[in-house]
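As you look at this complex, bear in mind that one protein chain is not there, while each of the others sits in place.
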Amino acid sequence: MTPKTELDRRSFLKATLLTGGALLIGTNLPFTSRAEERFGIEAEPAAEFHPNAFIKIAPDGKVTVVVGQAEMGQGVLTSLPMIVADELEVDWKDVTFEHGPPGAAFINPALGGQITGGSASIRGLFDPLRKAAAATREMLVTAAAQQWSVPVEQLRVRNGEVFHPTSRRTAKYGTLLAAASKVTPPTAPKLKDAKDFKFIGKNVKRLDTPEKVNGSGIFGMDIKVPGMLTATIMRSPVIGGKVKTFDDSAAKAVKGVRHVVQLESGIAIVADNYWSAKKGRDALNVVWDEGKMASVSSDKLYQADVAAAATAKGIEAKKIGDIAAGKAKAAKTIESVYWAPFLAHATMEPMNATADVKADRCEVWSGIQAQMVVQQMVAKELSMPPEKVTVNNTLLGGGFGRRLGEYVIDAVKLSKSVGKPVKVVWTREDDMHGDFYRPSAYNKMSAGIDAAGKPVFWQHRIVSPSIMATLGPGLFGFAPPPDRLDDTSTEGASNLPYDMQNLYVDWVRTDPGVPVGFWRSVGSSHTAFSTECFLDELAFEAKKDPLAFRLSLLEKHPRHAGVLKLAAEKAGWYKPAPKGIFRGIAVHESFASYVAQVAEVSVDKKTGKVKVHRIVCAIDCGQVVNPDTVAAQMESCIIFGLTAAFYGEITVKNGRIEQRNFYDYKMLRMNETPKIETYIVPSTEKHGGVGEPGTPPTAPAVVNAIFAATGKRVRSLPIKPADLREVA
Amino acid sequence: MTKLSVNRKQYEVDDDLDTPLLWVIRDSIGLTGTKYGCGVAQCGSCTIHVDGHAKRSCVTPMKAAVGKEITTIEGVSPDSTHALQKAWIAADVPQCGYCQSGQIMSAAILLKENKRPTDADIDSAMSGIICRCGTYPRIREAIKQAAINGGGK
Partner (left out) sequence: MSIFSNKTFAKLGVVAVACLTLAGFALSERLEVSPVEGSVVNEAEIAASADPAKAKAAFNEAVKVFFSARCANCHPAGDIPTQGDEMTPHAQGVTRGKDGKGVYGMTCTTCHQDSNLEGEHMPPGVPNWHMPPANQKMVFQGLTARQLCIQLKDPKRNGGRKTPKEAIHHLEGDPLVTWAWTPGNGRSVPPMSYEDFMKAMNTWVENGAACPE
């Protein structure tokens, strides 16, 4: 992107923000595209050709790809435009992006909503974007054919222009806009042959990097609206607690504090700026009605899980063969319990949202993974039709499943209450305490092998709270009944790829009262740990090499086997590791991608401290759009997985989340980061996701390596060095 | 009113002298490239330079910068051409991007004082800045590339 384009985009964004969503674009050549009517997009007086929701072409040939997905680091602001640029046949330097509004056109067919999650952006939008771009290209070609009175078949396109080889005539796209806008969009445009892709499958530099290295990128936290006030909210320290009484006299005396507003969620201090709001909040005195969670603590929750695993009736997630018959054949049976704790998302940008509520409309600004849901929520809150609610999505300072958007509502309520635009800022501590946590998972596992070391049964019970019970009502309008499976709890376990003739996976739903949600790789974030470590235990009992054991059970799953072999080859699995270094391996499928990782670790015998030296990662995610983004996402997923493996643990005491900030909810840092190598399996298969599938195999690969190093099996996360010390 | 010099421009603000520089810079002066991440000097997203030294602006009271030159990410180069910014773009370092101002401001001090940092030097200088997206491997490579390109000039 040239600096000029960047400037244009920024001033455009600014204009959009300042004028309540009205698009202020040069109006020298106004027209209305039929396609705009067709796609239900509001007609705008603009010089641009806006044939569909995704694409705008300006008279200077600049192509703006409207991205309705949220950019939270995964690279959609580049990968989605790449798909368009390829099919549209334009120069990459002419391509830019714009954050899309909520709109039916942006619904991801893979998810059924305008939601950014489930590693689904490419999976769901590859085909629709190609089709939209191809249709746009055909409209431009048709326009040229009409102008030159030549058959469409004789025309070619290249680098943003249509040309007629016979007559050597050319026309830049920018000169064809008015004519093209009168062409009826084709319903079945011809797509390029994959062998002709110019961008797809190549390393393309991200379009959003320049604004992220000079401070100009706008996150929700950075939104400024004229007349805006800033609020912080004091929420109950106990989950679900309510305000009993409060004394705001000292808070109101703080310089800059304008309003104190009681909300359902707590007491809001609305001030001229953040620091005044924060100081005002510090001066508040609130007495809380702590409610029933005040007696809940982590140790009690764990005991309840143990009891539930032993006695409760499970909900079946998967059944193959007959466990009893399998047990009868077992020469050796092993049983283990695996435990994964609650985890916080801890995005670098704490939650925040800005709202400006007027009598008949509302505008909000925030980084959101589910814009349409937010639009509906706000509309409901204000009893307005959704089209009166403008949602401006910004860059997201991390998402990982946290930023679905419920935090917008408090800003809306406050703006309505004080009659001014209000930005609500969460402190880091608010963010740590107000999360929807990755559910804890208690896993009771048993398996048997016959005399030849072949598995004869596999039984896995998962005890965990239900994500859909927490988030379903708000997100999808329903919650699963208590006797129905929430497969976000069992995914990755119920589809165990290994050849098991007798398998039973069930789930016991608990309700600890701790809000739970989608956390990068969701169920797989814990099922990969339990299944891949327990399988390693089985390989050990069978006296087989962990890799060979896996491969022997994956004959029907060549893509699992493929990534395992690739990772093992690149890591030198069958060659001796450097002295003191030990290897572990794990493989997992999630979001239609297959990832294997080999971890190389050493363990200090005296302290039990684990050092991860290298992680070799192999991914098969089908057809790749931007290989460098795939590599970046694997690096990201692995570091996220290492943070969870070594540090991640949210605990509850007397109803309070105990962790507060990065000093007690630690993140992996530069000096702890291993060398990471990523290898991509060349593939023409349908796309798999990349934002999440790299996380699940990391913890088990590391834990399996720790076993190789110490003979000690870590079955509870996070890994605790004290457990790994060699007893003198 | 307190006079501050930020990126070689003079400002007058009426914040209390104990207000953390972060909020003076973001809310009063209006430069939002410097980010709030933790408020307790744990994450480094708020890193700025005060008279050429790295400072976590979330814990640095404004009074500590009076009469001194403050540099934020917006002032590190006029047009994103600092060797680190160029290296960051070349290596496609950022993911979500939120921590990157702090990363670059920290790395700038490293390169100013060490023209050819080793991996250990990079660890020492950069382990104060958390990146939740895990861009550390690319930050490391970009710093090395910027050093080769004369970033420590």
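The letters A and B name the chains in turn, as written, and every chain counts its residues from 1.
In this section, a residue touches a chain if its C-beta (ideal position, glycine included) is under 8 Å from a C-beta of that chain, and two chains touch if they have at least 3 such contacts.
Since we're looking at a predicted model, the values are computed, not measured.
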| item | value |
| --- | --- |
| Contact residue for the chain not shown (choose from B:G33, B:G75, B:G97 or B:G128) | B:G128 |
| Hidden-chain contact residue, picked from the options B:I29, B:A83, B:A107 or B:A147 | B:A107 |
| For chain B, the residues touching the chain missing from this view | 40-42, 44, 47, 53-56, 59-61, 64, 105-110, 113-114, 121, 123-128 |
| Those residues of chain A which, in the complete complex, touch the missing chain | 660-661, 663, 666, 669-671 |
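The rule we apply is simple: only the chains that are shown with their structure count from here on.
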| item | value |
| --- | --- |
| Averaged-CA centre spacing for the pair chain B and chain A, given as whole angstrom | 27 |
| Complex contact set, residues of chain B against chain A | 15-16, 19-20, 23, 26-28, 30-40, 42-43, 45, 72-74, 76-77, 79-80, 84-85, 88-89, 92-101, 104, 122-124, 126-140 |
| Chain A residues touching chain B - in the complex, by the definition given at the top | 3, 71-75, 205-206, 208-219, 221-222, 224, 230, 255, 273-275, 346-350, 395-400, 425, 427-428, 628, 632, 635-640, 661-663, 667-673, 675-676 |
